[in-house]
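All protein chains but one are shown at their positions in the complex.
Let's look at subunit A:
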Amino acid sequence: MIRSEILKDIAPILKDQLIVCNIGIPSQELHAIMDQPSNFYMLGTMGLASSIGLGLALAQPKTVIAIDGDGSVLTNLGTLPTIGNNCPPNYILMIIDNGSYGSTGDQPTYTGRKTDLAGMARAAGCDNVVEVRDVDTGKALQAAIDAQVGTVMIVKCDSGNAKMPVITMDPVVIRDRFMKAVAS
């Protein structure tokens, strides 16, 4: 499966959840598949989905799902020890690991070679790290939501992108409706 197929598969689980979605094609895919006010689309700042999601989870009690990518996590590896040492029970970091930089033309990342993100997350102090295959994403995500323990999920899947339009929504509108969803 490729990322967009996984997102379609788990859309019913993501409904009404607070989601912070990675920059580029992941946000475009999520927006096209299931736009909702509780989606925060990143339009810039590659690498910070996990940090924004962690800050949000630490600031309020609702479950937060950060949908990140292997390439983005590699640009902000300091996030793993910060999560490992401060992970609240309502935080799920779901790294869709397709071994490539999807938004820039599918150049390979190091996770497609020797680097093991699950091992790095564990070594960084993340207590609850699960690695799943693409077809098992929904089951693992639902289990993480139900368990209410901070979780880092690494979803191994194929590289590839669906053709989706760019997001033209104003950033302040994205942020404003998201904050209203957080506060509701």
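Here is the rule we go by: a contact is a pair of C-beta atoms (placed from the backbone, for glycine too) under 8 Å apart; a residue touches a chain by one contact, two chains touch by 3 or more; residues count from 1.
Here, contacts and distances are computed from a predicted model.
Only one of "Branched-chain amino acid ABC transporter", "Sulfopyruvate decarboxylase subunit alpha", "Amidohydrolase-related domain-containing protein" or "pre-crRNA processing endonuclease" fits the UniProt record of the hidden chain, and that name is "Sulfopyruvate decarboxylase subunit alpha". Only one of A:L30, A:L56 or A:I96 touches the absent chain when the whole complex is considered: A:L56.
Checked against the full complex, the candidates A:Q36, A:T63, A:N76 or A:N128 give a single residue touching the omitted chain, namely A:N76. Residue positions on subunit A in contact with the hidden chain: 20, 40, 42-45, 47-60, 76, 78-79, 81-82, 86, 171-172, 174-175, 178-179, 182-183, in rising order.
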